[in-house]
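One chain of protein is taken out of this complex; the other chains stay put.
Per-chain residue numbering starts at 1, and chain names A and B are given in the order in which the chains are listed.
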Amino acid sequence: MTPPARGLRRAFAIPAPLAIGAAIVLLLLLCALAPGALAPYDPLAFDYNALLQPPGPAHPFGADNFGRDILSRTIYATRIDIQIALFATLGPLVIGSFVGLLAGYSGGLFDLLLGRTIDLVLTFPFLVIVIAIVAVLGPGLVNMYIAVCVVGWVFYARLMRAETLLQKQLDYVAAARVLGYSPARILFRHILPNAARPIVVYWVTDMALKILLGSSLGYLGLGAQPPTAEWGVLIADGKNFFTQAWWMTFFPGVAIVMAGLGFSLVGDGLADLMDVRR
Amino acid sequence: MIPAAEAELSAAGLSKSFVGSRSLIDMALGRPASRLQALRDVSFEVARGETLGIVGESGCGKSTLARCLVGLHEVDRGEIRYRGQTLGERKGSARSRYDRAVQMVFQDPNGSLNPRMSVGECIGEALAVHKLAKGAQIARRVAELLALVNLPDSAALRRPHEFSGGQRQRIAIARALAVEPSCLIADEPLSALDVSVQAQIVNLFLELQARLGLTLVFITHDLRLVHHLSHRIAVMYLGRIVEIGPAQALFAAPRHPYTQGLIASAPRMEPKRVAGRDAVAGEIPSPLAPPPGCAFHPRCPRAADICRQVAPALETRDGSWPVACHFASAEGAV
Partner (left out) sequence: MSAAPLLSLRGLEVVFATRRGALHAVDGVDLDVRPGEILGLVGESGSGKSVTLRAILGLLRGSARVSGEVAFAGEDLLRAPPRRLEQIRGAGIGMIFQEPMTALNPVLTIGVQIEETLAAHGQGDARARRARAVELMREVGIPAPEARLANFPHEFSGGMRQRAMIAIALAAAPRLLLADEPTTALDVTIQDQILRLLKRLTDELGMAMILVTHDLGVVAETCDRVSVMYAGRVAETAPVETLFAAPRHAYTHALLRSAPHGGTPRAPLNPIRGQPPQLVAPLPGCAFAPRCDFALPACGAERPPLVELAPAQASACLARDRLPPWRAP
């Protein structure tokens, strides 16, 4: 088999867990990008004829106490939650990676300080700090992003630092130094591409975690604010009607689980994939 | 000895130590950090176009020496000179010139190439950073360099992992040659390769030297290779040079007891050599705790009191070549 054909065939030999995860994530993206195409109803439309209606042909996921279609609301909420997945991770990713890269390469005092800072931040429970910061700044998604940034960069920094230390030992870095390349070039053109693999994998899994975080905060009223449809908010909406209308909390909950599962599977699958194929 | 003025590369009194790290507790208890003296007062010269072989076993400091020569480590004491000029701070243009003049080939062909860059990008980068070629010229020059190491043009598009060990080593050599060095420091460049492939790379070094007039400092533990390839050989033990002289003569009649033992230990392709006493008794001491006086005395058949107290200087004692031994003599060579 000629090399191009072989490569193509290999590209399609994706292991099952990764395929499932990718399918879920693709579905979520679809919901986020084109909710109107998928949702049968307007998420904000009240329908007094369908108050607290259980799941049925008209409303597959049932309706809430205002007659709004849960399915539609869940689909529209995907947009917010995917946004959370992205925005709550990008900041820590960029900041943490940068700091970790510098610390790992330069060593010395900077690295020492970074290490102590990481230790300090890690002594506090993540969720507690985030809630505390949001409580101070006020509820809302933007404040949540800020809070996550302030604390979350540490995980990326630690990971990137470890990878940088590893790569730094290898002879291709020494060769770059002997060839007279500047530290900036060595860091960004040589070390970073080789250290990126575990960061990317961690990032995908982190997105799953941030969706959970966003939903938790939404549930507590500290994240997205009603009437914005966000899965955590939807669950909060339904908590007072739990015994009468379990579907109000159930289906958004399933969505959260699916999202978390999808991203985790992709993360794990990527780890295996990137290892083997280089 | 070569007068310093003519030497391509010279080292004078190089000393280098590594200090271990201490934990906070160690600092609190006042425990000193462990100090590993990798190089002690190492001096030598290499003439232009010459091949100097450096041999030694674990802890002798040859790799540290290689790294100091190319600037990967800063020496604690001593000077390195390139064509008579001391490389002091080596900043700016002086540094750039030295970087280009003295290049290195590493031991592990896997680790010494960036796995994510294609061969062409890798070599092209060296050309671009040092402004030796621009634009379309780069590809042409890369092809020339690949031809110099007997690799086809098509190699430029591929990544290191698609090549064999010997080919990767050639790519590393091409990269080093891209900046037009006059001096190559090769740190065990053949150790990771099979015997039949080693021969290919040895021939490449010989050819490049003849063609480009390169000076070569060849570091290895393989005595057969160093004997074949070098004009002169320096033998190192625990951070010092113990003997340095012309390759053939040194091998025929080594003066230092360690050199004698080393050569006697090296397996030769002579079936069933007579088994007898160990060529060199005892263990190689750790560089963290070297013996006082002459570092070799615990294992030396000629050791006397003076050896335990005074480290012998590296000097020519019997009109042959510098030897660091109070009792240097060609007798006792196996």
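Operating definition for what follows: a residue touches a chain if its C-beta (ideal position, glycine included) is under 8 Å from a C-beta of that chain, and two chains touch if they have at least 3 such contacts.
The structure displayed is predicted, hence computed values, not measured ones.
Taking every chain of the complex into account, the absent chain touches B. Among the residues B:A133, B:L229 or B:A328, only B:L229 touches the chain that is left out of the figure. Note that of B:M27, B:A147 or B:A279, the residue touching the chain absent from this view is B:A279. Those residues of chain B that touch the chain absent from the view are 51, 57-58, 164, 194-200, 202-203, 206-207, 221, 223-225, 227-229, 231, 247-248, 261-262, 264-273, 275, 278-281, 283-284, 286.
The rule is short, and it goes like this: only the chains that are shown with their structure count from here on.
By the touch criterion given at the top, residues 170-172, 174-181, 185, 189-190, 193-194, 278 of chain A touch chain B in their complex. Within the complex formed with chain A, the chain B residues making contact are 67, 70-72, 95-96, 99-100, 103-104, 106-108, 111-117, 125-126, 129-130, 161, 172, 175-176, 179.
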